[in-house]
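Report on the structure given below.
A single protein chain has been omitted; all remaining protein chains appear in their positions.
First chain written, first letter: the chains are A and B, and each begins at residue 1.
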Amino acid sequence: MVCHEAMRMSILITGGARSGKSALAERMTLSLAQNVIYVATAQAFDAEMATRIGEHQARRGPEWQTVQSPRALLRTLQDTDHAPRLVDCLTLWLSNLILAEQDWRAEVDALASFLPNLQAPVVFVTNEVGSGIVPENALARQFRDAAGWTNQRLGAACQEVWLCVAGQPLKIKPHGA
Amino acid sequence: MVCHEAMRMSILITGGARSGKSALAERMTLSLAQNVIYVATAQAFDAEMATRIGEHQARRGPEWQTVQSPRALLRTLQDTDHAPRLVDCLTLWLSNLILAEQDWRAEVDALASFLPNLQAPVVFVTNEVGSGIVPENALARQFRDAAGWTNQRLGAACQEVWLCVAGQPLKIKPHGA
Partner (left out) sequence: MVCHEAMRMSILITGGARSGKSALAERMTLSLAQNVIYVATAQAFDAEMATRIGEHQARRGPEWQTVQSPRALLRTLQDTDHAPRLVDCLTLWLSNLILAEQDWRAEVDALASFLPNLQAPVVFVTNEVGSGIVPENALARQFRDAAGWTNQRLGAACQEVWLCVAGQPLKIKPHGA
């Protein structure tokens, strides 16, 4: 492991819908090794989601190994801790945990606590969902809070945090760097 | 009043839901003095809001004096202009003014016009609510515009503006500093 890689063991990339997060995460992950792992948290419940998953897969090349991990993300990261991973995305993972009525706070805490022990890098993609008007739906408000809390917890644990806006990456941690 | 404090008399902290705004505001306010004032604009109409208020209070320690100020914020800032204040948050204050059918634009203008005369610092927390899809509800659109207008007015009047993303603070005024 060279010094440069050692300094980029955990990266969080956030932004709004279609802001360029996944493409940035793919470039960053590929910059770390020749063979990399794509950890997909999405579950294709409907045609719309299947289309989006297909679009994302079509953009990736043969250097990517794909692993499905809708909920047991910590286990997946432990089992694949030999090559750079791209986790796309934390927001769907959180949604899957909540739908399965798992203790999402405990899962997020365990994930964040594992990051200092990483042997290979991980790049997380997440979403900004809390900058619109407060939703009328109580479940939507709870999810919005959970997603914000998750982003905060992972943002604190990761060595780098990036915000994507209009396809442009903005480094917000460490700032001024 | 030392020079450093004199340069940080008015600070606006914005961001999405659960982006780390309140925690940052508390750290900044406590960095300014040993005894500080928490100006709560929230009104606990329901259990959800009461829970959130309780969570915020639990995080604060005995160095905080709490003042309730759901609408007469300028008066509160005039009456407490001897110690650093944290106002949490402008968005709820604006909501309270609109619900009470007060002239919110005049109130925002008066508040912004008072800032150059401050004798003690104030840290405002506000919210980004205008980066989602345009709401179908006309009242929601009006509130969204009012909140954006309020943030602009206070952003222009405050000496510092910070944006929180995933718990990470990003200074946007003065920029490049």
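Assume contacts are C-beta pairs under 8 Å (C-beta built on N, C-alpha and C of every residue); 3 or more make two chains touch, one makes a residue touch a chain.
It should be emphasised that the depicted structure is a prediction, and the values quoted were computed from it without experimental measurement.
The chain not shown here is touched by just one of B:Arg8, B:His56 or B:Lys173, and that residue is B:Lys173. Within the whole complex, the absent chain has one touching residue among A:Gly54, A:Pro116 or A:Gly167, and that is A:Gly167. Mapped onto subunit B, the interface with the missing chain covers residues 12, 14, 16, 126, 128-134, 138, 141, 144-145, 147-149, 151-156, 161, 163, 170, 172-173, 175.
The omitted chain makes contact with subunit A at the following residues, 15-20, 48, 128-133, 135, 140, 143-144, 165-171.
We adopt the following convention: only the chains that are shown with their structure count from here on.
Each chain gets one centre point, the mean of its Cα atoms, and the points for subunit A and subunit B are 30 Å apart.
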